[in-house]
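Have a look at the structure that comes next, please.
One protein chain omitted, others in place.
Order of writing sets the labels: A, B and C. Residues in every chain begin at 1.
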Amino acid sequence: MNRVELQAIAQRELDQRQSYRCRLLCCASTPCISSGGTAVQKAMEEAIKANGLNAEVVTVATGCMGPCSRGPMVTVQVQGQPDVIYERVTPEVAEQIVARHAVAGEPVADHVMPSNLPFFTKQTKVVLSNSGLIDPERLEDYIAVGGYSALAHVLREMTPEEVCAEISKSGLRGRGGAGYPTGLKWDLVRKAPGERKYVVANGDEGDPGAYMDRTLMESDPHRVLEGMAIAGYAVGATQGFIYVRGEYPIAAKRLEKAIRAAERRGLLGSRILESTFNFRIDIRIGAGAFVCGEETALMASIMGRRGQPVPRPPYPAQSGLWGCPTLINNVETFGCIVPIIQKGASWFASMGTAKSKGTKIFALAGKVNNTGLIEVPMGITLREIVFDIGDGIPGGRKFKAAQTGGPSGGCIPAEHLDTPVDYESLRALGSIMGSGGLIVMDDQSCMPDVAKFFMEFCMDESCGKCVPCRVGTVQMYRILQRITNGSATLRDLEILEELCEMVRDTSLCGLGQSAPNPVLSTLRYFREEYLQHIQEHRCPAGVCQMTEVPIIELVHRPIARAAAASPVAS
Amino acid sequence: MPPTPTKERTPRAEKGHPSGDPRFQLIDRTLKRLQYQQDALIEVLHTAQEAFGFLAEDLLIYIARQLKLPLSWVYGVATFYHFFSLKPQGEHNCIVCMGTACYVKRAAEIVAALQAEFGVEAGHTTPDGKFTLLTARCLGSCGLAPVLVLDGEVLARETPESTVSKVRARLAGAAATNGHGASVAQPALQEVEAV
Amino acid sequence: MAVITLTINDELVSGREGDTLLTLMREKGIEVPTLCHLDGLSPRGGCRLCLVEVQGSNRLVPACITPAQEGMSIVTHSERLIKYRRMILELLFSERNHICAVCVMNGRCELQAEAAAIGMDHVRYDYLTPQLPIDASHQRFAVDHNRCILCTRCVRVCDEVEGAHTWDVMGRGVNSRVITDLNQPWGTSKSCTSCGKCVQVCPTGALHLKGSTVAEMRKDRDFLRWILDGREKKQWILRNGGQESGR
Partner (left out) sequence: MTPVPTKRAPAAKANEPTARKVRLATVWLGGCSGCHMSFLDLDEKLIELAELAELVYSPIADAKEFPENVDVTLVEGAVANVDNLELALKIRERSKVVVSFGDCAVTGNVPSMRNWLPVDDLLTQVYREGPGSVPRGAEADGIVPALLPRVVPLHHVIPVDAFIPGCPPDPDRIWTAVSALLRGEPVLLDEKMRKFG
């Protein structure tokens, strides 16, 4: 395949689209499938057949459209008319959509989601621009919207140095959470001496409450592959790995299919687009270990070992997979590459804040009316996300905190709702951008309990290599357990804070270093709540059971030996 | 290859050769595809778990031999990742998502209700081998919280009561249709809590 | 080999390129506690006791694994470091059942000695008191998991020096445990050569000779020096222009 053929495929595909008067896009992402999306598409196909519309109406299984809690979602595209988005579509509604909207052009009003909702208008789709509009399982769909033209452009017109410079100029920073400048990283790997180099896409999205990477891999797999191939060209690698979390079977299947299709068309593999550039991509499936999101642990896992981090330096850019220079970027970071090449670094840099450019995808969840996947320009305020896009808290309850960054992040209280969302501002608040999970909590959430939840996570996911993380997380968890069951003392709180600092400063990898963040941030903003648990022996949110007492109070209290009464021992 | 092995028997690898259990061929195919590279251990374990439902000792020995890896190395890797299970799973299983969004929407109460109703701790199987209760880190369906997966079927916006009654129905159904020998369910989404 | 100069605790120190900070500190007589590190085995950086401060960076680095660099300035005994070392030892004592009074290594245990040296005279954290087995199925040796601090010296010596790789670690986090072969009784291990190297390098009473009782166990690590010196000089490798077998 060469550039001309690529354009020909795109044209043919567009022509074919034109031949249909109406296209019914059905979301086939995990959440919509879970809510019955497959049956909806089937019902539509049957209705098309029944109405004899095979030649003019077609259904397309697409990626995510965003408002996951309102699924299954369907978008109706009628030629010459604006797209109409339907929510909560059942097979019955699907039939009506075909019968009324597709045939007569009159929308089924009950299920239409108004397109002027802030949920849509406040978003800027860059990485997700194809998501929900193309069939992720068809390479031609991707090519029709300009797919692989960025790779073709890079291979023909740009040197590797120029690619790295362009990415640097865009101001793109790592979307995995830490925010390291992507262009700088690419350049480091490019300059690193070595015959063999590797490119790794980190799709081990382990943060609970985050599914941006999965959605991108499910909805637009070729974009990730194209981004990786451009990276491969820029750094001089011929082999890439995409590490997919084990819990994402659909993403893995679509990526596998996408790789095969791209290889068949000469868009991956040897002599890509008739150039001298060779680049293969293999999939590695994770096996359930959060720590593998850490880059050195991820590499250990790709090499088939226990996913334990090793101290850096040496950094992967110098010595990574099998000792070779390795570029590791998050899946979403790779998703930003194609638009940067297509529309230019200055276009990308024109969005966002001074130090955080472009857009960021968040998985909005928790106690908020509109949950789902959103893409917003950097610098948007939390208030806009929660109250405009998210449409506020259900049941008229009070906003209490937004949790970002998962187990490595923190809780941001109401007084900071007007903070712009960018790497530095969130860090200053004691949280992090993280990979993009954003969980909204109302006054029914107990902050020590939330801290305990995340600490249990870190304790369970600690690899066990370094002492502070292995044992420190258990000790912190124990104290939080005492706080939430009523048996803690003020001394415990003192020890907890001291432990937080120590674990943060002495742990070997990012997991341990950031494990205290949820505790530190809740202590910072909700200390009062901790004190109420300890001193007043009550949980203001009504979550904690508070059934125990501190050990010294056992003097005055008969020790209940429930088990003594019933002969359970055997 | 003799194609009629008994299904119930534990696989036995003699001198690096499959016992004739056709499921070993799946492993051999993966081994060959990955050129017996030691780095491919996790891929091979994935295949093995998919084929057998869990990683029995003999299976681990077979894989270690084929990849020429030390036994303790293979065991260390298999127990590091929560996805791999070294014990057989129940006929039915329920994975409750304990991700943040589900937790905030009180998924812990669902787990507690299932534990109380069926007398099984999370990560364990009932003594009769009928039901395994598992928890997952995050199934990435946060918009539908609380979410759980019952025998591979995703259920959204559950309550403790609705879950208990669905599981009860599932187990009762199993008793009625026990005749066709329910195979070990292989859910699409699974993160097994370790021992 | 290039000579480099750096500052350790305000004192100029010179060393060879590639030396670790720990090597140079020890040459200078500056002692920091170490547990996972053992000369002759590959470095691990897991116990975090040898962490030092590097000026110009707020990240603490493990001296055992960090190569010395020209112009570096490090501090080895700041108040913060001493406090953290103490806390790490407290965590280790709280993790498993280290009842020194009834341990075969009482009086010669490295963990006990580091605690005494640093003045860690009580543990503020909950003792986790896990229920852990003792495996005495091997003819000559036994492993008491209650005393194990997961330094993995046994794993490394078995792999790197003996070449058997009988030992490895199973599980993860606080549930990690050292295992022989398929987590089977040590006495039934097919790969164990019964060389006893693991027993000799173990810093605590976790691995010991059977038959030794409280405070009776002594460990001798001379063998490591002999083997590694010999290996370095290629004493046991056929000089056929062949390749070095070690790693």
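Methods note: a residue touches a chain if its C-beta (ideal position, glycine included) is under 8 Å from a C-beta of that chain, and two chains touch if they have at least 3 such contacts.
Quantities reported herein were computed from a predicted structural model and do not represent experimental measurements.
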Where the missing chain makes contact, among the chains that are shown: A, C
Omitted-chain contact residue, chosen from A:Val4, A:Ala104 or A:Val555: A:Val555
Contacting the left-out chain in the complete assembly, out of C:Asn106, C:Ser137, C:Asn175 or C:Ser212: C:Asn106
Hidden partner chain, residues of subunit A it touches: 551-552, 554-555, 558-559, 561, 563-564, 569
Contact footprint on subunit C, counting only the chain that is left out: 93, 97-103, 106-107, 112-113, 115-117, 119, 121-124, 127, 129-131, 215
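Note that only the chains that are shown with their structure count from here on.
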Inter-chain centre distance, subunit A versus subunit B - centres from mean C-alpha coordinates, in Å: 25
Euclidean distance of C-alpha centroids - subunit A vs subunit C, Å: 39
Centroid distance [mean C-alpha coordinates] between subunit C and subunit B, Å: 36
Subunit A, residues touching no fewer than two other chains: 289, 306, 463
Residue numbers of subunit B (touch at least two other chains): 76, 80
Interfacial residue positions of subunit C with respect to subunit A in the complex: 44-48, 51, 60-62, 65-66, 80, 83-84, 87-88, 91-92, 94-95, 124-126, 128, 149-150, 169, 171-176
Contacting residues of subunit B [partner subunit C, same complex]: 57, 60-61, 70-76, 79-80, 194-195
Of subunit C, residues touching subunit B in the complex: 159, 164-172, 175, 179-183, 190-191
